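In this view, the complex is presented without one of its protein chains, the others remaining in place.
Up next, chain A:
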Amino acid sequence: MSHKQAGGPAGESAADWCLYQLNGAAEFEVSEADIISTVEFNHTGELLATGDKGGRVVIFQREPESKNEPYNQGEYNVYSTFQSHEPEFDYLKSLEIEEKINKIKWLPQQNAAHSLLSTNDKTIKLWKITERDKRPEGYNLKDEEGKLKDLSTVTSLQVPVLKPMDLMVEVTPRRIFANGHTYHVNSISVNSDCETYMSADDLRINLWHLAITDRSFNIVDIKPANMEDLTEVITASEFHPHHCNLFVYSSSKGSLRLCDMRASALCDKHSKLYEEPEDPSNRSFFSEIISSVSDVKFSHSGRYMLTRDYLTVKVWDLNMETKPVETYQVHDYLRSKLCSLYENDCIFDKFECAWNGSDSVIMTGAYNNFFRMFDRNTKRDVTLEASRESSKPRAILKPRRVCVGGKRRKDDISVDSLDFTKKILHTAWHPTENIIAIAATNNLYIFQDKVNSEMH
């Protein structure tokens, strides 16, 4: 993917990624609250939502394409900013509830308004985003400022007319789904039926109806009768994109469970269990920790699942439970550093993963502000960096390389020089185009493929 090739296999040429735009303050001005904690495109790609540690949601909207410059497609401008969650205090348990936004999921658009779900550790909220660009003028009883008119001055009746005004984006909380979770919510997923959604915490998964906030159904519960017997937690979950009865959840032991809600009310028994036997040659004290799945995503086709564990991304075929069909090494050079990474807790970092719109390329983040892309067809991969220094607008990103000793080329970075505080945990890919959003601490990078604006 690092070199342009004219007429490669099936007419596909390699992508050249360049910085589209960068939002966020310079790094020395970072406050903890500004750290981006989730990124999500909506179903058309017109809107991009980010959530941060301070409980805020920022929505970017893409400007319509200008016909004069087809390659200079619309920028993402801030559309709306609102405070989604506030810090709370649970008086019963004397615990602070963080306002950090863990996940945002868009609802499919059904009318002029946009809706999204945002969640912190405990509470999920449904937000409705509407535009107002007209307002009525010419009321009979009220004047322009809204004060009641003196009735004696009203001599005739008029029909109020709608006049254009500056665009105002209004965001209102339509539903608050509270008290459904004892443990920390790690994922939410909207069902393809557009009526229900699920939320998962460490031990339980709840099914909600979007219109009902005082009730939810518990569909998975892996809490043991005796907490001392607990050996596994739920790490991520997602509904199948097409089959409204199917969902998958991943565990800290590296397994995936596909469940069918038609089978029973409580889906503790999985329909399928996806587990790869451990590779004995790679066994270490940290084997279990690095096998914990941090993210699971269905492909757009619904045929495959993508999982991310500490060192790899794997593609699973829904029809094959015994092992993944593809495994990609994200940063295998860290395998010999596991003890140090355990000591500084980096081994617990939860990286996300993403499919492109045609399910041909997968992407995930790494350390040192690097992110990786793997082309499933050509089997080529690339490492790119999201940093101010290496990203000049419109300049093509240069592939990076990490060297593990041995031959070192110019511009290579050695493993020991990697900055483990700069981690790319959250990434998102536009649903139809080659545009990606990368969250690096408090900065949001949007990269675009200059060569191929459409996906292959």
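A few notes on this one:
Simple rule for what comes next: contacts are C-beta pairs under 8 Å (C-beta built on N, C-alpha and C of every residue); 3 or more make two chains touch, one makes a residue touch a chain; residues count from 1.
Keep in mind that, in the parts below, contacts and distances are computed from a predicted model.
Missing chain, UniProt name from the options "SERTA domain-containing protein 2-like isoform X2", "TMM80 protein", "ATP synthase mitochondrial F1 complex assembly factor 2" or "ER membrane protein complex subunit 2": "SERTA domain-containing protein 2-like isoform X2".
Taking the complete complex into account, A:L230 is the one of A:V78, A:V154 or A:L230 that touches the chain left out. From the set A:A113, A:V169, A:C244 or A:I289, the residue in touch with the chain omitted from the display is A:I289, counting the whole complex.
By the touch rule set out above, chain A reaches the unshown chain at residues 92-96, 182-184, 202-203, 223, 225-233, 235, 252, 280-281, 283-286, 288-289, 292, 336-345, 348, 368, 416-422.
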